[in-house]
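With one protein chain removed, the remaining protein chains of the complex are shown where they sit.
After this line comes subunit A, so read on.
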Amino acid sequence: MMMKGGNKVLARSLMTQTLEAVKRKQFKKFHAASSEEQATIERNPYTIFHQALKNCEPVIGLAPILKGGRFYQVPVPLSDRRRRFLAMKWMITECREKKHRRTLMPEKLSQELLQAFHNQGPVVKRKHDMHKMAEANRALAHYRWW
């Protein structure tokens, strides 16, 4: 999803720059913090990446079901890979659309990943919006047939 036009080299370099930016930010925070906070600050960029994406995965999704000529948004369970895909897609679209023209992708992505790691930020908010809509439409769950 990061790759455009088959440019795997560029995508890979963007990802490594993102992980490096995450690591730099965490180290700066580490050195600025007191000793009891230093135990809680996570510095490994890979664990931050995986935990952030896990925090962005929605639990339940919405599917448009045609009934009586109208489309209703019905809450439906999602498979594992669909959840992971949605988390990654939301993260990337968020970083592409809502950034200043001059900021580069690694900078913005590292910012979003750190925010998601702490369960804050726009991607986690989008996940909560999805959950809220599913909760509002829970009466329509019987429209499902699988």
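Side notes on the structure shown:
Everything that follows uses one rule, which is that a contact is a pair of C-beta atoms (placed from the backbone, for glycine too) under 8 Å apart; a residue touches a chain by one contact, two chains touch by 3 or more; residues count from 1.
Quick note on the criterion: contacts and distances are computed from a predicted model.
Remark: of the listed names "Coiled-coil-helix-coiled-coil-helix domain containing 1", "Palmitoyltransferase", "WAS/WASL interacting protein family member 3" or "TAF1A polymerase", the one matching the undisplayed chain in UniProt is "Coiled-coil-helix-coiled-coil-helix domain containing 1". The omitted chain makes contact with just one of the residues A:Met15, A:Ile60 or A:Ile92: A:Ile60. Take subunit A: the residues that touch the chain left off the picture are 55, 59-60, 75, 77, 79, 119, 128, 131-132, 134-135, 138, 141-146.
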